[in-house]
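A protein chain is absent from this complex, but the other protein chains hold their places.
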Amino acid sequence: MAAPALERPTTPSGTQTVTIAKALNMGLRASLERDPKVLIMGEDVGKLGGVFRITDGLQKDFGEHRVLDTPLAESGIIGTAIGLAIRGYRPVCEIQFDGFIFPGFDQIISQLAKLHYRSQGKVKMPIVIRVPYGGGIGAVEHHSESPESLFAHIAGLKVVSCSNPVDAYWMLQQAIECDDPVLFFEPKRRYYEKAELDTSIDPLPLLSSRVARSGSAVTVAAYGPMVRTCLDAAAAASEDGLDLEVVDLRALSPLDLGPVFESVRRTGRLVLVSEAPAESSVTSEIATRVQQECFYSLEAPVLRATGFDTPYPPSKLEEGFLPDLDRVLDVVDRSLAY
Amino acid sequence: MAAPALERPTTPSGTQTVTIAKALNMGLRASLERDPKVLIMGEDVGKLGGVFRITDGLQKDFGEHRVLDTPLAESGIIGTAIGLAIRGYRPVCEIQFDGFIFPGFDQIISQLAKLHYRSQGKVKMPIVIRVPYGGGIGAVEHHSESPESLFAHIAGLKVVSCSNPVDAYWMLQQAIECDDPVLFFEPKRRYYEKAELDTSIDPLPLLSSRVARSGSAVTVAAYGPMVRTCLDAAAAASEDGLDLEVVDLRALSPLDLGPVFESVRRTGRLVLVSEAPAESSVTSEIATRVQQECFYSLEAPVLRATGFDTPYPPSKLEEGFLPDLDRVLDVVDRSLAY
Amino acid sequence: MSPEQWTSSSGEPPAKRTDLPAATAAKPTREQVIAGLRATSEGGADLVQLLTPEGQRVQHPDFDIDISPEQLRDLYRDMVLVRRADREGNALQRQGQLGIWVPLLGQEAAQIGAGRALKPQDMAFPSYREHGVAWARGIDPTELLGIFRGTDHGSWDPTSTGFHLYTIVIGNQCLNATGYAMGQRFDGKVGDPDGEATMVFFGDGATSQGDVHEAMVWSAVYDSPVVFFCQNNQWAISEPLERQTRVPLYQRASGYGFPGIRVDGNDVLASLAVSKWALDECRNGNGPVLIEAFTYRMDAHTTSDDPTRYRMTDEQEAWKLKDPIERLRVHLIREHAADQEFFDSVDAEADQLAERFREFCFTMQEPPPERIFSNVYAEESPQLAAQREEYLSYLAGFADETVAGGVR
Partner (left out) sequence: MSPEQWTSSSGEPPAKRTDLPAATAAKPTREQVIAGLRATSEGGADLVQLLTPEGQRVQHPDFDIDISPEQLRDLYRDMVLVRRADREGNALQRQGQLGIWVPLLGQEAAQIGAGRALKPQDMAFPSYREHGVAWARGIDPTELLGIFRGTDHGSWDPTSTGFHLYTIVIGNQCLNATGYAMGQRFDGKVGDPDGEATMVFFGDGATSQGDVHEAMVWSAVYDSPVVFFCQNNQWAISEPLERQTRVPLYQRASGYGFPGIRVDGNDVLASLAVSKWALDECRNGNGPVLIEAFTYRMDAHTTSDDPTRYRMTDEQEAWKLKDPIERLRVHLIREHAADQEFFDSVDAEADQLAERFREFCFTMQEPPPERIFSNVYAEESPQLAAQREEYLSYLAGFADETVAGGVR
């Protein structure tokens, strides 16, 4: 799977320190510049620049006809984006918060995911749905959900999540260039974490996972906001002399499990980490595939550290609900105990 | 977990041969008689008796105020049912076909699943959503979907599926008596399969799985329409001298995996069967839990025979898409090959 | 608890308070609602009609149309051919050749009028019953067969035909059409008489769906050149119109701030005239517009449906007198615009179409199994490629098998 050939953006190149939020903004800007068919649509994405300011300045620079403040209706956002895509546009929809994607669910499942299939390839759906997701920000209800597994279950959708500024910048542009619908999950609690972004280095393909930290004792795989947590856990463990390998999954559907299989064949142990509840989820799928592919390599069952099978709790309780460094290491210990 | 004490219905008792469709109709009738707060709502459920005639005769006998033909809007059906439940009613909603539950998804996820939790138990949601689901009936698009995994992932919902007339009759009444929201998946392609129903025998608890056929070689677990397929496969296999154990899962969330664990500890092998695509699904969850709980008993990885990770195909292709006796046995063979 | 407690006000209606604004008088009784919606099968005072059920041409102060005898004959031909294909579809289903058929019987005038008002540059988004619109867009009826036989989901190219695929999930297409129309506007194709427009088709039942509302909100806010063409055929499967609304559907438009017009959907001239006008309004940048075509579903909802369970045949009989084809036929005769030879030639053409349609159906190829996996994505995933290969080699295993009648 080759990385799509993205023209180099005309906007800032070279190395700079940016946040995930800024990298997403830069990625959107580069896409708007590269292709006049790219549109941004959503609630408050215009003058306000989105509630997280990811679209900051874009309406001012590209105009109201490229960056659209839409009526307050998510089915409307997705449903009209589909029509615009049929017309040849490449809409990038912002869903304000994870919990508000559900009014648009029907258009996503019934039309967006299926149109390419049912038209036998005659109708393409190059639509990106950006979803700031996950908890840890002390928010009220419906603002901390992790619904990615629902979309991973649906054929015809591609589901990805970035965990750092470099991926944020590249994966978003790649998603926009992709001719398939992409659900793009952004770890909102990490929006303001920084890293070096060198726009001159070739990106990985969109639908690929990568080893974020090499190690030999236990494989830990995560995505989005939990990658940072796992890297922190690995750093802490290494002080105890325990060498964890961390895989950043990046693609949640279709999954790219090659690096996970390869890692598990070396370590014999896998711990999966997600904010989302475990039940019938992406982590269930990975565990299932790993026990199939690495049956003879596993020295312990695949274990998970995830949100509990409850609704997202009031925010004063979220620290307990969300896996943290300690819970990850606790499950690592349990894996090692086999 | 005790079976809720259902009063014996005043309608037909004793043993009779009925179809699943008839058993559901009898179950609804018994519930309407038992509790004046039970309402039936949906599109065409009144005079027509539903497109599958599951509600046949009920409006005539219980009146328009108990069996409501609703406007054509699924969010409306679920959303008003929630209001009626707050008012003390126990609505039983019919979704006409699996593919049409998505316009109601937001109300299910955002309100129905969460109200008991967010009100700290002050607001109960005794709502049943009946969904005729699955393929094999030669239907057009959106009429053959298996969306159960989406609901199994959501905390606060209970998800069950019946596979035979006896369960259809009892599980539906138990679901209606349950104070939690229940997604009730009905295997529409099996609606007209018959069995003996003895209404005087005590039912199993709603949220329990059961061994449908004892065996020793490989455990095969399925639910809904695939139970029949697996039983047929087991019968065929036994002619070849292969003794399969078949578990009817019945409860998809929360799962009741005790009987599966127990079985796998004996057979060392598990094959999971569903019409639904495998990715991030209920079968993924079961495989994950089984490899955890039965790690040292498994002689082969947990394998699956499921619909492919594609949209549901045009019906002339559904025979290939849906697992059948041959595909189940093929996967059983692969399990035995380990 | 008696049904009256909620189906109509209990007992005497409360005395009308005279100190209240007239507009907010006590709600109508259920009977009044039904009467207002349907009992006048004429569609009420606001109905736009150019051809009476007796085939008489009448004038309308706002909507009229200049039309040549030749055009009239073409419209007649369209309707006869479309009806014939429809009847063959029904018959093929009865013969087990199709899994299901969705009849348009009775709605020919609404659909042909609307379809013929469309220009090549326009786009149409159908629901699932728009065989007449498909015809007008140049899609051969045989291209519909795959959907109902289960070989595909529609074989035409939506882009080149200007006719989107059928949409079954009620209401979805209204938003898709609105987005497409937004694109027409963004492309600068709106604002002059040669501009582009979009027309979207949906039923009376569909008007209850949230998506249809959102489409109306969006199209009003973005001045989208979209004509909402609602075929009110009085029934949503078994549910009569009063399960969806208290007031005639065209009135919905006033709540969104754009025009709503009720047209006689069994009058092909009126349907054509109003559709043309509405599309031109959209071209000129004055969209959106809502059209309610007041018509009747003369057959079952689909071949799986049994309408005798929920409606009276006398209703159907009354509507037969308003048959869209018959009224144009009478008109053509009355105006000496067509002779017997013409009618015979159309019938002969219908016979040919029917034969070709049936023949096509009988010889349709089954799709190959690998099609299950085709076009899930524009850029295929390795996971799916692997599933396909595995499945095909599994199938190949059967071909190799020599044991006959065995389970495996």
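Should a chain be cited, it is by its letter among A, B and C, assigned in written order, with residues numbered from 1 in that chain.
By our rule, contacts are C-beta pairs under 8 Å (C-beta built on N, C-alpha and C of every residue); 3 or more make two chains touch, one makes a residue touch a chain.
These figures come from a predicted structure and were not determined experimentally.
K.L.:
For the chain that's not shown, point to the residue among A:103, A:132 or A:301 touching it.
P.N.:
Among A:103, A:132 or A:301, only A:103 touches the chain that is not shown.
K.L.:
Using the document's definition of touch, tell me which of C:43, C:132, C:210 or C:324 contacts the absent chain.
P.N.:
Among C:43, C:132, C:210 or C:324, only C:210 touches the chain that is not shown.
K.L.:
Even though one chain is hidden, which residues of subunit C still touch it in the full complex?
P.N.:
Interface residues of subunit C facing the absent chain: 1, 5-6, 8-11, 13-14, 19-21, 23-24, 26-27, 61-63, 182, 185-188, 190-193, 207-214, 217-218, 220-223, 242-247, 251-259, 261, 277, 281, 284-287, 289.
K.L.:
Could you list which residues of subunit A touch the chain missing from the display?
P.N.:
Against the left-out chain, subunit A lists 36, 43-44, 46-49, 51, 63-65, 69-73, 75-76, 99-100, 102-103, 138-143, 236, 239-240, 308-311, 313-318, 320-321, 325-327, 329-330.
K.L.:
List every residue of subunit B that touches the chain not included in the displayed model.
P.N.:
Against the missing chain, subunit B presents residues 1, 39, 65, 70-71, 73, 75-76, 78-89, 103, 106-107, 110-111, 115-124, 155-156, 158, 178-180, 207, 254-255.
Everything below uses one rule, namely that only the chains that are shown with their structure count from here on.
K.L.:
With chain centres defined as C-alpha means, what is the inter-centre distance between subunit A and subunit C in Å?
P.N.:
Going by mean C-alpha positions, subunit A sits 40 Å from subunit C.
K.L.:
Per the centroid of Cα atoms for each chain, what is the distance between subunit A and subunit B, given in Å?
P.N.:
32
K.L.:
Show the residues in subunit A shared as contacts by 2 or more other chains, in ascending order.
P.N.:
Those would be 103, 106, 110, 117-118, 155-156, 254.
K.L.:
Residues touching two or more other chains, restricted to subunit C: which are they?
P.N.:
Those would be 152-153, 169, 210-211, 376, 383-384.
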